[in-house]
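Next up is a structure, given as structure tokens.
Apart from one protein chain that is not included, each protein chain of the complex appears where it belongs.
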Amino acid sequence: MRPHPPWLSRHYLALSAAAILSACLVAACSSSGSSSTGTTNTSSPTNTKPIVIGASLSLTGDFSADGQAFERGYKLWASDVNSSGGLLGRQVQLKILNDNSSPTQAQTNYQTLFSSDKVDLAFGPFSSLLTTPSASVAARYGYALVEGAGGAPTVFNSPANQSAHNIFDVSLPIEDELIPFVNWVASLPPGQRPKTAAYPMADDPFADPPVQLAQQKLQALGVKTVYSKIFPAENASYKPAADQVANTGAQAVLLGSTDVPTVSAFMQAFEQQHYNPKMFICAAGPDQGASFTSAVGKANATGMMVPNGWYPGYANPASQKMVNEYVAKYGGSPSDVNADVAEAYSVGQVMAQAVTATKGTDNPKIITYLHSGVTISTVQGPVRFDNFGKNSSAAAFTFQWQQQGTAFKQVLPVSAAGSVSIINPKPNWTS
Amino acid sequence: MARQIYQAIVDGILVGGVYALMAVGLTLIFGVLDIINIAQGVLVILGAYLSYTLSVRIHLDLFLGLLITVPAMFVIGVVIQWAFIRRLRGRERTSMTLLVTYAVALIIEGILYEIYGPNPKQLNASYVQSSVHVFGFYLSYIYLYGFALALVLVAAIYALLYRTGFGRSVRATMQHETAARLIGIDVNRVAALTFGVGVAVTAAGGMMFGATNSFNPNSGYDLISRLLAIVILGGLGSIGGALVASVFMLTLESLVTIWSPEWAIVVFYAALVVVLVIRPTGFFGRQPVRAQ
Partner (left out) sequence: MSAVTGSMSRQRAATGLALIVLAVAAIAFPLVFGSPVVTNYAIYALIFVAVVTAWNMFSGFSGYISLGQAVFFGSGAYAVGIAAKAWHINGVAVFALLPLAAAVGAVIAVPFGLIALRVRRHTFIVITIAVFFIFQLMAFNFSFTGGSVGVSAPFLPWSPTTFNDRFYYITLACAVVAIVMAVLVRRSRFGLQLRAIRDDEDRARGLGVRTMRVKLVAFVLSATVAGLVGGVWFLYLTQVQPQSGFDPLFDLSLVLMAFLGGLGTISGPIIGALIIEPGQLYLTIRYTNGYLSEILLGALFLLIVIFVPRGIVPTAGEWLRRLRTRGRPAVAPVQTSPRAETRA
């Protein structure tokens, strides 16, 4: 046999394959950013190019239910702005990329949006877990990151934000969520306050801080803690923990939950144990509208409480308009509107005001403006940022399902406009 | 305190029954086909969704619905095995089956997302919320029925394995595939049918899981890791071992939950490691035959 030429050996092939691959990689990636900016007006001399706003959202993966709600909120805002003439006379265009609930993908998405697509502005992703790495990218590129779903202390304390002050969370900082509830308990005559309370918490940075703070304050009021434990945020762990809580017979339960399945698992265990707490408030879950009531049943939803910065019945004209538009576009009833939609919409409103006030899309100017102590009104109420981007004006409300699970009503603070009387004690479970 | 311990033990036994239903199929597949089926978690969820559809669309009772979902899942199992797993051979078989079953899991999960969306669902029935009062404890009906179902199915599979000709072929294949082939057993057919049976039992597990938990297409991942641990602990291929291991692990976890729910799952996996160090074949596993 003739000796074969050297370029047909396996090793050589492998090396050249690696080189070719890298070249293909580059070619593919360079072409990925070509699609964005879309139509441009040709006529007028002033800037009429669309304002492109980039965001990475969890359209698939663990956070997909919320990510999709956020997408609807962003899109609703954009279409409202555009139909009333746009921002500074320019149409708003959203470029939303899916991050599959993964921090690596979120970071890659923002790099693509900033460097390749060269978006003008940025909206945040969903969840504190994804916001922190995204904020680092935004800080490096000099973009403000206005977001509505990253309220954990770690977001504000992250080194990037401490250095660049570029995170702006329009929603209620989560730590203070349960304060209205605590204040209400304090306002009750001592004989009517719960004597014992249980604090089960899912292992999540969103769920634990508010419950822990509430526990401290309620203990100071003399409410005895009979259960305070963190459980893993997975299905199989709920029932044993819930049964333990039921065994304590606590009169009040403050559940650190992040989603509907946690709440429904606890409720189901309580029902099976015939355990009826007099007060039952959850960090999240009951605020998810129809998702919640269809999971737990409308009758049993009655009396369940949840804190939030917003609800569909909020007596704010812009909020009502948004709710009606949402229902018109996506169906369902006003009570079904997920709070995520309002959070996303508020993000848009804050950014809109910043752009209008600074007459442009210059991010450093926007950052300065947002930190200047200005108060912006949104569908979630007033927004005013402190030095680290927390919304210090956020109103914390507490809501309760009433009327056999058909009405989601604002009940706390008692003195706030729009609050109706609270159902206390919570009715027993119906089987 | 004592009450809490009894409650935990009762919880562990009852929840263990549910997990046994899910694990039995996995261990059967393991034992006969010698593969790790990562898709098992998603198949449980698929079973849950099938029960959900029957319950919501035609208002069929959950247990009656099993009469439809179990055969349906049997067929699905046979198809999966025949289409994808049958042809995996060779030295890299272990990693190939990992990848193939993972791929199948991805596809099923994607399809479920497309059809049902990401919002969690739960199976509802009158007996899901209600419970019976026994010795000062409330035992919920659904868990009792589920435990009974687990016993029935385990007994049925035992009968299948030890009283039928097919069962003999299955056991022969489990013990020594080449020898089984030499005596004329159609190993391919046995493998396909066993996979089908394993997936069919999972339909029952899925219904029980769906009745006792909220689920969405993503719920399969948490499950598969626990199921793998249970199956290895019980011994690969041992049906009774799967039942015992399920109850044992879940009871252990439930007891530790009294002190710390966070550490309870760690105990689950740590117990597995400890037992395997002492007895590498698990509770009831048999010594592995030399690689063929």
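All chains are identified by letter, namely A and B, in their written order; residue positions are counted from 1 within each chain.
Methods note: contacts are C-beta pairs under 8 Å (C-beta built on N, C-alpha and C of every residue); 3 or more make two chains touch, one makes a residue touch a chain.
Only a predicted model underlies this, so the values are computations on that prediction, with no experimental measurement involved.
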Touching partners, among the displayed chains, of the absent chain: A, B
Full-complex contact with the absent chain, from A:G73, A:P180, A:P210 or A:P232: A:P232
Candidates A:T48, A:S79 or A:Q111 - the one touching the absent chain: A:Q111
Chain not shown, touching residues in chain A: 1, 3-4, 6-19, 21-22, 25-26, 28-30, 32-33, 59-60, 96-100, 102-105, 107-109, 111-112, 114-116, 129, 132-133, 136-137, 139-141, 152, 154, 157-160, 162-164, 203-205, 208, 232-233
Touch list for chain B against the chain that is not drawn: 30, 34, 36, 38, 84, 87-88, 90-92, 94-96, 98-100, 102-107, 109-111, 113-114, 221, 225, 228-229, 231-232, 236, 262-263, 265-266, 269-270, 272-273, 276-277, 280-282, 288, 290-291
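Convention: only the chains that are shown with their structure count from here on.
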Distance from the mean Cα position of chain B to that of chain A, given in whole angstrom: 35
Contacting residues of chain B [partner chain A, same complex]: 3-4, 7-8, 11-12, 15, 113, 118-122, 124, 126, 128-131, 133, 138, 140, 212-216, 218-219, 222, 226, 250, 253-254, 257-258, 260-262, 264-265
For the chain A and chain B complex, residues of the former touching the latter: 60-62, 64-65, 68, 203, 229-232, 234-241, 243-244, 247, 259-261, 264-265, 268, 271-274, 291, 295, 297, 429, 431
